[in-house]
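Removed from the display is one protein chain of the complex; every other protein chain stays in position.
Chain IDs A and B follow the sequence of writing; residue 1 opens each chain.
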Amino acid sequence: MTATTTTAEPLSSDRHAAYLVGKEPVLTARHVSIDYEVEPVVHAVKDVSLTLHRGEILGLAGESGCGKTTLAYGLNRLLKPPALLTSGTVTFHDQDGPDVDVVALTGDALRAFRWDKVSMVFQGAMNSLNPVISVRDQLGDVLKTHRPGMSRAERASRSAELLELVGVDPLRLDSYAHELSGGMRQRVMIAMALALDPQVMIMDEPTTALDVVVQRGILREIMRLREQLGFAVVFITHDLPLLLEISDRIAVMLRGEIVEIDTAEAVFEAAQHPYTRRLLGSFPSLTGDRGAFVRTGEGTGESQEGPHA
Amino acid sequence: MADDTREAELVTPAADAAPAATVVVDGIAPPDTTPGVVPDVPPGQDQGVPPVPARRGLRALLPRRSGKLTAGIVLVVAILLFTFVAPFFTQDPRSTANERFLPPSAEHLLGTNHIGNDIFAQVAYGGQGSLMVGLVAGAIALVLSIVFGIVAGYRGRFTDEALSLVTNIMLVIPGLPLIIVISAYLQTRSLLVVAVILGLTAWPGAAIVLRMQAKSLRSRDYVSAARVAGERTPRIILVEIFPNLLPLLTAQFLGAVLLAILAEAGLSFLGLGPSGSITWGTILNQASANNALSLGLWWWFVPPGLLIALFGCGLALVNFSLDEIINPRLRLGPAAVKSVRKARKAGVGAGDDPKETVAA
Partner (left out) sequence: MSTLEVRNLVKDFTIRKGLRRTRLRAVNDVSFTLEPGRTIAVVGESGSGKSTVARMIAQLETPTSGEILLDGTPSATRGRGLDAYRHDVQMVFQDPFASLNPFHTVGHHLERPLRLHEVARGREALDARIHELLERVNLTPAPVFAAKQPHEMSGGQRQRVAIARALAPGARFLVADEPVSMLDVSIRLGVLNLLARLQREENLGVLYITHDLATARHFSDEILVMFRGNVVERGPSDQVILDPQHEYTKLLLSAAPEPANHGRLREEVRRELAAAGAGEPADRDRFGTRGL
């Protein structure tokens, strides 16, 4: 099934090459490998190279266990032992400053880099709000830590502005997590990630636990903010149709490798890797033809179940 | 992924722990190079759990071999052997034919007491008495905690309310004073009576834990599935819920046995123990009543005291290794720490806790 070996470049099309012309990179990962130092050692990410361009939404698609979350954590230096970046470089091209070698960062420099330059919205992030601290204080904390020069009044107005940005009524500043719905909590988390005006946001399944209607609202919010503020997004999910709708480019991960990377249009119209095609085929079209799908007993059928069948 | 939306629950039975480590990924055959495929969980959560080899059925419930377990079992078995084998080789523990206050000698391994009983014989027989009290009390406590815990938790509603009421009342009655009052009230206390009293007062704590566990297990899908399949309530409790509580029940039983032995020794020491029987506690009581401590008659009070301590220690060690089954984190802890240390040493790209930055 796999057409690639460890050393092969991910598949991509001419359209992808055309897209890349004139794009300015903001985050570059070169030959990144990440292992879990357990017995036996698990190679979660194998020699992955990836470039994120300024202001683009890059979708990272893959199923559970493919290493997409691990890669995202690696990009942001959030790996926690036993996960270990064994080789490769991650470079952040700062808009107003020299390039940053992310792998070499330590201590305060790392802390300043994270959240300030690259922020992250975690999987199930809506449950990571502190239940006993109000939204105001949590937003304030981020600002207090990273912008020590800000006065209390400035922090308050910035917090209100942030909530306004993500479509939550600033009156909610004094609410606690349990008083907010899942969608609002997720919006607050996005506001926190936006607080320091980062150039890159990494979003790990930010909407998976939400109902479609709420999810749609948040996606629009992300798209709108991206247009307004110009940050780049790495959007990680297993939901390929969702990625097709929102992202500029899509990278498909399988077993720790990126097997295909292309523009959303090209992935939709002419996916090259069999795995990408299979993922696409897993989502029957809502309004389109029934095609060979189900009920008739013909077509793609149960063979979809793969080698386990 | 979607799995993460599942609620975190209290129960972590042994077999449940394994899936986290040995995830099989659907659809894609795991390549040969990665036998245990990494679950796509953020590194901050649950990583560092080495794959646990799969073990089947009952075997999965047995504790893994460890120093703790071996030491515990050796202690317990050795003491059991001693109390059941030694009496065949000793004289009658009630025989007063010996001289009084003899120090240890070849003839009387642990000397004699104030009325000329052979203390070695007394300790050996007394062990049987103490163990009997422990086992009977432990069994009574176990049965009661199952009835008041699991049944209440599983049945819910009125049954739960009624049974919980009894549990709560029993829980707030201070145990030791109650035992003392009952013991003092009864003129003649046989070994069995003491055991029953101890058993009747030892169960409420365990029942509350079991009730919570049963409540949580009851809402598990596999219990619902058993109901849909047409299983009857008793069978669901026994076949679906019970096995997942076995490690906990065993731990609670051993704990109850241990507590009962200690409580019996305490009661006997206070003079409220079984009358006319020999237990480690009564030996200690007699030793204390006859100033053995100030007279320096160590062979009178040290052996029973030591045996109680060692037996308790053995049971506690076995219980610790059972705890590791009930809470796999304890078992996997050392291994996880090791792999974390190894990765730290290698050093590249290891960051801090992601949550830390969220809060910061």
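One rule holds for everything that comes next: a contact is a pair of C-beta atoms (placed from the backbone, for glycine too) under 8 Å apart; a residue touches a chain by one contact, two chains touch by 3 or more.
Predicted model, so just to flag it, every value in this text is computed and none were measured.
**Q** Among A:22, A:98, A:131 or A:288, exactly one should touch the missing chain; which is it?
**A** A:288
**Q** Could you tell which one of A:30, A:54, A:147 or A:278 touches the chain left off the display?
**A** Missing-chain contact among the listed residues: A:278.
**Q** Which candidate, A:21, A:132 or A:213, sits in contact with the chain we can't see?
**A** Answering carefully, the residue with contact to the hidden chain is A:213.
**Q** Which listed residue, B:240, B:264 or B:324, touches the chain dropped from view?
**A** Only one listed residue reaches the unshown chain, and that is B:240.
**Q** Could I get the residues of chain A that touch the absent chain, sorted low to high?
**A** 63-64, 167-169, 181, 183-184, 211-221, 223-224, 227-228, 238-242, 244-246, 264-265, 268, 278-288, 290, 293-295, 297, 300-306, 308-309
**Q** Could you pull out which residues of chain B are in touch with the chain that's been left out?
**A** 2-3, 6, 13, 15-16, 18-19, 22, 24-28, 54, 56-57, 60, 220-222, 224-231, 239-240, 243-244
By our rule, only the chains that are shown with their structure count from here on.
**Q** Give, as an integer number of Å, the spacing between the C-alpha centres of chain B and chain A.
**A** About 47 Å, centre to centre.
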